[in-house]
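For subunit A:
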Amino acid sequence: MNLIGYGIATIGPALAIGLIFSALINSVARQPEAKNVLQPLAILGFAVAEALAILGFVLFFLA
Partner candidate 1 sequence: MSPASPNLTPSGGKDERSGFSRGSDLAAQIVSYLIAGPLTFGAIGWGLDALLSTHFLRPIGIIVGVALSMYVIWLRYGRP
Partner candidate 2 sequence: MLAHVTTLAGRLVASGGGEGGGGGNDGTGLPILPHTGELIFGIIAIGIILFVAWKKVVPAMEQMYAERTAAIEGGMKQAEEAQAAAAAAKEQYESQLAQARAEASQIRENARAEGAQIVAEMREQANAEAGRITENATKQIAAERQQASASLRSEVGRLSTDLASKIVGESLHDEVRSKGTVDRFLAELESGQIRPEKVGN
């Protein structure tokens, strides 16, 4: 049951990461010179979203 719960919990971060990087690719394709500004932002967003997945993973072991 925990396993299935964790599997469901990964859906959210997966969608978030996909959205973040699609937005990054779109922006860089439109404005390549803005890459230096956009990439750290995207990485921060990715870290936050991925942290949710890791938290779910940890809770899977905790609970």
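On how the list was made: all candidates are chains of the complex that A comes from, given by their letters.
Convention: a contact is a pair of C-beta atoms (placed from the backbone, for glycine too) under 8 Å apart; a residue touches a chain by one contact, two chains touch by 3 or more; residues count from 1.
Values in this document were obtained by computation on a predicted structure and should not be read as measured data.
Engineer: Using the touch rule from the top, find which candidate among 1 or 2 meets subunit A in this complex.
Structural biologist: Spelled out: of the options 1 or 2, subunit A touches 1.
Engineer: In the complex formed with candidate 1, which residues of subunit A make contact?
Structural biologist: 32-33, 35-37, 39-41, 43-44, 46-48, 50-51, 54-55, 58, 62
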